[in-house]
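I'd like to ask you about the structure that follows.
Of the protein chains in this complex, one is absent; all others appear in place.
Up next, subunit A:
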Amino acid sequence: MSIDVETARRVAKLARIQVDEHDLPALAGELSNILGFMEQLNEVDVTGVEPMTSVTPMRLKRRADVVTDGNIQELVLKNAPDAREGFFAVPKVVE
C-alpha cells in the first residue's frame, strides 16, 4: 500500500501537524516505506499465534477506587498559554 500526497495531507491535518506543501511528497514517501515494511512483515504466517502484548508475563496493574490525586489546579494550569478563573482558555470552538 502506498500513501499519496493527498492522504499524507489528510493524515497531517487529522494529527494537527502543519506540513509545508513542498514537504508532502517526501512525507508520503516515508509513510509508504513504513507501510511497505509492515506489508513485508505480513508475509509471515502467524496463523494460530496470539498477538504478543508484553515481553514479560505481566498482569495489567490495577488501582483501588480511592481518590489519591487532584487538587493541583495551579500546577495543572501552569503551562497553559492562557488560563482564566481556573479554566484553560482556548480560541473559541463552537459547534
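Operating definition for what follows: a contact is a pair of C-beta atoms (placed from the backbone, for glycine too) under 8 Å apart; a residue touches a chain by one contact, two chains touch by 3 or more; residues count from 1.
The rule is short, and it goes like this: contacts and distances are computed from a predicted model.
Peer 1: Which of the following is the UniProt-recorded protein name of the chain this complex doesn't show: "Tryptophan synthase beta chain", "Assimilatory nitrite reductase (NAD(P)H) large subunit", "Electron transfer flavoprotein alpha subunit apoprotein" or "Aspartyl/glutamyl-tRNA(Asn/Gln) amidotransferase subunit B"?
Peer 2: "Aspartyl/glutamyl-tRNA(Asn/Gln) amidotransferase subunit B"
Peer 1: One chain is left out of this view; which of A:Ser2, A:Asn33 or A:Gln73 touches it in the full complex?
Peer 2: Candidates A:Ser2, A:Asn33 or A:Gln73; residue touching the omitted chain: A:Gln73.
Peer 1: Where does subunit A touch the missing chain, residue by residue?
Peer 2: Here the touching residues of subunit A are 10, 13-16, 53-54, 58-73, 75-77, 82, 84-95.
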